[in-house]
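The other protein chains are all here in position, but one chain of the complex has been omitted.
Chains: A and B, in written order; residue numbering restarts at 1 for each.
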Amino acid sequence: MAAARATLPHPLLPTPSWRPQLKPFPSTSRRAVAAFAAPPLTASLRLGDVIEAQQFDRPALNEIFEVAREMEAVERASHGSRSRVLEGYLMATLFYEPSTRTRLSFEAAMRRLGGEVLTTENAREFSSAAKGETLEDTIRTVEGYSDIIVLRHFESGAARRAAATADIPVINAGDGPGQHPTQALLDVYTIEREIGRLDGIKLGLVGDLANGRTVRSLAYLIAKYENVKIYFVSPDVVKMKDDIKEHLTSQGVEWEESSDLLEVASKCDVIYQTRIQKERFGERIDQYEAARGKYIVDKKVLSVMPKHAVIMHPLPRLDEITVDVDSDPRAAYFRQAKNGLYIRMALLKLLLVGR
Amino acid sequence: MAAARATLPHPLLPTPSWRPQLKPFPSTSRRAVAAFAAPPLTASLRLGDVIEAQQFDRPALNEIFEVAREMEAVERASHGSRSRVLEGYLMATLFYEPSTRTRLSFEAAMRRLGGEVLTTENAREFSSAAKGETLEDTIRTVEGYSDIIVLRHFESGAARRAAATADIPVINAGDGPGQHPTQALLDVYTIEREIGRLDGIKLGLVGDLANGRTVRSLAYLIAKYENVKIYFVSPDVVKMKDDIKEHLTSQGVEWEESSDLLEVASKCDVIYQTRIQKERFGERIDQYEAARGKYIVDKKVLSVMPKHAVIMHPLPRLDEITVDVDSDPRAAYFRQAKNGLYIRMALLKLLLVGR
Partner (left out) sequence: MAAARATLPHPLLPTPSWRPQLKPFPSTSRRAVAAFAAPPLTASLRLGDVIEAQQFDRPALNEIFEVAREMEAVERASHGSRSRVLEGYLMATLFYEPSTRTRLSFEAAMRRLGGEVLTTENAREFSSAAKGETLEDTIRTVEGYSDIIVLRHFESGAARRAAATADIPVINAGDGPGQHPTQALLDVYTIEREIGRLDGIKLGLVGDLANGRTVRSLAYLIAKYENVKIYFVSPDVVKMKDDIKEHLTSQGVEWEESSDLLEVASKCDVIYQTRIQKERFGERIDQYEAARGKYIVDKKVLSVMPKHAVIMHPLPRLDEITVDVDSDPRAAYFRQAKNGLYIRMALLKLLLVGR
């Protein structure tokens, strides 16, 4: 999410344009053969892929959220009579690193809409990749077997390369330290769903703000709304980086840093807690332990929070939210995980058949 | 299967009560939020889960077996026109240790009934679990994506914890040294299916009776029937333990130990052979080799068995049943494996839509 990128959003086209872009299967006729040529990676992305949080503007977000809301009803109605929205469509989940939560969420989304799934839990050991095949060649093979590819990769930029290669839609399900746009979308959707609005929201981002791509993307997306105020509450070693702060300022978003979680909690609509990622600290175990215990969301934090406010967390959590918080109605993190299903249903529907 | 447990069966409720307990998806409304709270693990289990062999009484077993019998017809009719019994339902198989046989059996059962499946072959490497997420948090996430969870775990008691957490049904597909109730059910079903009755049955349990949870559960369940007689035939190092013997005695079940497999085989309706599990012997390889070769079911054993009797085995088998026995009509072990499909179809149907 480099600063340069932020100035180059890839907005979604208006609705009717989703559909005609879909050319699910390259015909084998000679005329269509040029489609197999790899477009240069510098070419602007085909619309119709979901690659990064920055590609969505407000109207696009609104449309996705509206469809996500409709998906709640589709899911609820699925028992006894499967949805036929994506009947006959085939999604390939190509996961080069395991992420069971994300994978199951996409696969459930596809199945709730009546679609089918091809799964690869550990594509890194994909025999072909192990033998030295490029990602591009793998994508060109897999697109022959499916209608949409959900890609999880360990390398930043992999999803963009895949989308530049494929003639079918690609959804980025996380590419290393890069982007995880469906998480960003479900986070914003959850705020709107829980609080009822996005303009004027007061948001406290807590924990590892330096490494967590979720909080960075969330800060970026929420900046598209009016009168937003963001509080950063984090140990010194994992503070929010300057690029995001500068972007917020440039967008007219108020932000401040605080070391007083209780005070922040008393003023916010949303406390977004994150896990301190041990793997980022290497040998510095003492620093990790200090950072880890510093800002815990517990009953005391709950006691100062407004009645209408909610606690969010991208999961998995360790002990940065105590278990006794779970039973409070303001604990929204499992509802948030569930919203990931609706967001992914919405994206699959929009990319494959349009509204 | 502690003695204390045996006195605390969790009987199934009569049929109509299956259905209303199913609340497949926690609504996201605030009112429903308390459902996310983890009930204390000491709370009595919600009915509507399959956690341990002891929870079933005779009427419940009868009902399951009747439905299993109906499932044979459902399966046979599935070609060309898929069953719609579980159309639109989604089962998550969450396997923390691999058990391909059990997993395929559950997944086949779900699909034969028209349902869909989310698979995790190795949930132990579930990225979230690896990062320290509790089983409870994983269950709360996965229940948002599915309608029923089939859990295989390496830890005794895991299924009970999962069921105490989930708002959707949980089926225990084996939890470490603990329970494997669907195996126990298919064993009893196979006896009834092959011999035509359960009362008055004469049963020879052979092999590793100390460590095999299948023979322990089978002994426990068969004790619910009248005039049962059990023979234990095992090497000294892996004899049936006292808790089961005492339970049988308390239930009025006759049992005796024998070291003469031929004599036992000549008197029994069912010879239930088991594998001597090498992994239980550690360094004592010589003891393993001695135990392993001691009681083999071969043509000689077949020659003394009654015409109506059958040989069962939970599989996999090594050489404790010789391959030349397979062609005898009394070799029931592959039919027994197939019965696992019908039992699991029956349980899925009963838990999700009732009779």
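For the reader, a short list of remarks on this structure follows.
By our rule, a residue touches a chain if its C-beta (ideal position, glycine included) is under 8 Å from a C-beta of that chain, and two chains touch if they have at least 3 such contacts.
What you see is a predicted model; the values in this text were computed from it and never measured.
For the chain left out of this panel, the touching residue among B:193, B:216 or B:247 is B:193.
Which of B:196, B:282 or B:316 touches the hidden chain is settled by the complete complex: it is B:316.
For the chain left out of this panel, the touching residue among A:74, A:108, A:142 or A:205 is A:142. Contact between chain A and the unshown chain involves residues 24-26, 28, 30, 33-34, 36-38, 84, 87-90, 92, 116, 118-123, 125-128, 131-133, 137-138, 140-142, 144-147, 353. In the full complex, chain B contacts the hidden chain through residues 72, 75-76, 78-83, 97-101, 104-105, 107-108, 111-112, 119, 121, 193, 275, 315-318, 323, 326-329, 331, 334-335, 337-339, 341.
In this section, only the chains that are shown with their structure count from here on.
Chain centres here are Cα means. That of chain A falls 40 Å from that of chain B.
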